[in-house]
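Removed from the display is one protein chain of the complex; every other protein chain stays in position.
We just call them A and B in the order they show up, numbering each chain from 1.
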Amino acid sequence: MQWLIYIFLIPMVVLIGGGIIGLYAKGVDRKFAAYYQSRIGPPLRQPFYDIGKLMQKQTIIPENAVGWIFSGAPFVALASSVILLVYILVPYFAWIGDFNFFFSKSGDIILILYLLMIPSIALVAGGFASGSPYATLGAQREMVILMSTELPLAVTAVTFAWRLSHVAPGASHFSLVTMSFHPLWSGMGPFGILGGMLLALSIAVVIPAELAKIPFDQAEAETEIAEGLLAEYSGKYLAFYQIADGVKSLAVISLAVILFFPNGFVQMTGYRIAPAGYDITLLLDVVIFMVKVFLVYFVSVTTVRIAMARLKISQVAKLFLVTITVMCLAGYVLITLDPVIRTL
Amino acid sequence: MDKTITYPLQIGPTHPAFKEPVRFSFKVEGERVAGVDIDLGYTHRAIEVISKERNFIQTIYLLERICGICSVSHPMAYCMAVEDASGIEVPPRARYIRTIIGELERMHSHLLWAGVAAHEIGFDTLFLYTWNIREKVLDCLEQFTGNRVNYAMLTIGGVRRDLTDDLIPVIEQTLEYYLEVYQRTSEILLDDQSIRYRCEGTGILTYDQAVALCAVGPTARASGLAKDVRVDYPMLAYPDMDWLKPITPLDIGKEPAGDVYDRMVVRVLELKQSVDIIRFCLDNLPEGPIASINGSIKIINKLKKVQGEGIGRYEAPRGEVAHYDILDMSECPVQMKVKAPTYSNAFAWVPMLQGSEIADIPIVIASIDPCIACADRMTILRDDGATETLNAEYLHSLSVNKMKEVKSRCSG
Partner (left out) sequence: MHPDDIVARFSSELKGHFTASRIQETAEGLDGSKKRVRLWLSIDRDVFHRAVSLLKEFGPPHICTPMASKEYGDTIELIYPFTMNYAAEPFGELVVILVVDIPRDDLRIRSVCDLVPGILYMERETMEMLGIIIEDIPDPRRLFTPDSLGDTYPMRD
């Protein structure tokens, strides 16, 4: 019966913890952005105040909306974001902390790529169902972004799996834990490192697109289509979307951290910290992980969104389908060639 | 498969991209605009009718409130129109002070525009940067005139406050500051890659269209039509500046394409031109009185005896503003027609928007620096029971009912 407890308890813990950290990350992002724009900016807790206010507000369902899709979409988005975070974080920390339990073997990268799409698809369904021309436009744009970021992500996943099949034959190649166990940068020649950097760069460009941040916020573009997808949402539903957004941003950034910078304290130093017999290494690892998440968030989201203008949807499609895909493929080829060149 | 489906898209009257109410009805094919229709008239304030019941002095302050941003351009054109009709002379010193005020206003208006344009394309850092440096010129104007906007500086036959000696260093410091930040500002606005992506090739208005549609100001100049009232039509201190030329993209060696980027180029270069003009005015400021007639009563008494018509034109930051005034032995203007720059340029939106993408709509609309309140000046508020007319009482009762509902929910 233990698995039953895990299956219900862990997502609840992740929902609450992930929600809080995700919303705080948003607050930090806004504060940093404000600093760069020479403003004071909102307090760190502003996302919580926003949610609190939205929860008290009247929730309006438009007359010509498809009611059940419209009101179901926020819950689907939130639930899928939480499951995504569970599958990314729990196996990782189980591995770092050397536990062995129900979730230890799960966390398949193909599954995660599919889960990653579900919050966006829920948004698109909610947008189409809301019956507003702005939301419809936003939904169309969101689909374009969804489709064009899929290819770089898939190429990256395949590259990692291919490398594992080479480095660790016998292990499960698509498992995220195996990927953390064999970090990309270890045992690589210069070609491999270069390829890894290309992949990391492409993922850094994909992150703002996944999180719908400038320059890739076409689906919600405030000044063009008046918050697009979310134009008709209000009250509790909007609050659910905001929590889902916080959880999803944490999940996406965690995925990037786990893929590219997975090492915990033990892997970095080879020691465990245990003053007075208590092993606090896991606690330290959580802190290190959070620092990495905030750093990646800051570099790939905050600095980009304050330094750029919003692109047009045609430019976005071209950027991802041509430039970023070519970059990913080049990374793939370089990483594949690396062992061949080293044996020469 | 060349059969495309068009669907209607309404943008406005209220929309986050517009700072003022105007309604655009688009016919859209996918992300492409196939047809445009513009509906003005949401901010009519009947200013031309109101002015018939105000005397000549009161009208100045009424006109200042046509638009908060060009709050010196409209009274300037009006004063020139009345002076033209009545033959009142303006002393040289007053002309120079008017020029300085007008150019300071141009600087703050162009910086404001740059911020709004940046916001439309989602570049909020630039928006806050330009609005931040705009504070300096607003402070200068406040010190000079007592107000950040609506300066109340002009009167018929001169200006109301003198440019005293202790104010000159303040203005000079402001100019110094703008020369310092000009380099950085122009680099961000003109060289930033993401801005160029969004602005180049969008919202094109060709030279021929600009001539045919009577475009004015930076919108016309970006299309290569070097039309600038300051250079074309002698008034104020401008005839003394032989070096003054209308600014076109040719000044940075670029063939005018008439797109949003070129409008940006023209405005950025005009910032520097304004600094030069103010410098010239400060260096050559003539001595003498600042008004030919002292006192409002004397002015009205003189104008009461005049019969005539006059036209006044001034280059506002957005383009030509022109007033046509008719005086007929009365202490109020018998008729006054106002043309704001947006009125001329609004029609140019149609060729600009035709064929552009939906994403381009906000920046193209913003690119002429629209001031809808300027273009809409007149309305009659009348409720004849038409089913679509929502009158003030109805809206008020809606508001009261809503408040009651909220109250009952809070207490219950």
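Rule of thumb we're sticking to: a residue touches a chain if its C-beta (ideal position, glycine included) is under 8 Å from a C-beta of that chain, and two chains touch if they have at least 3 such contacts.
Please read these numbers as outputs of a predicted model, since none were measured by experiment.
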Neighbouring shown chains of the undisplayed chain, as defined at the top: B
Chain not shown: contacting residue from B:Val231, B:Leu250, B:Leu282 or B:Val306: B:Val231
Which residue of B:Ala34, B:Leu167, B:Leu190 or B:Ile311 touches the chain not shown here: B:Ile311
Full-complex contact with the absent chain, from B:Pro246, B:Pro317 or B:Pro370: B:Pro246
Contact set of chain B toward the excluded chain (per top definition): 40-41, 44, 46, 48-49, 84, 92, 211-216, 225-229, 231-235, 239-240, 242, 244, 246, 286, 309, 311, 313, 320, 322-324, 326, 334-335, 337-339, 343-344, 346-347, 376, 378-380, 382, 384, 386, 388-389
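Criterion: only the chains that are shown with their structure count from here on.
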Chain A to chain B touching residues, read off their complex: 33, 36-39, 133, 137, 140, 214-215, 217-218, 221-227, 306-315
Chain B residues within the chain A interface of the complex: 7-10, 15-17, 31, 118-126, 128-129, 132, 192, 194-195, 197-198, 357-362
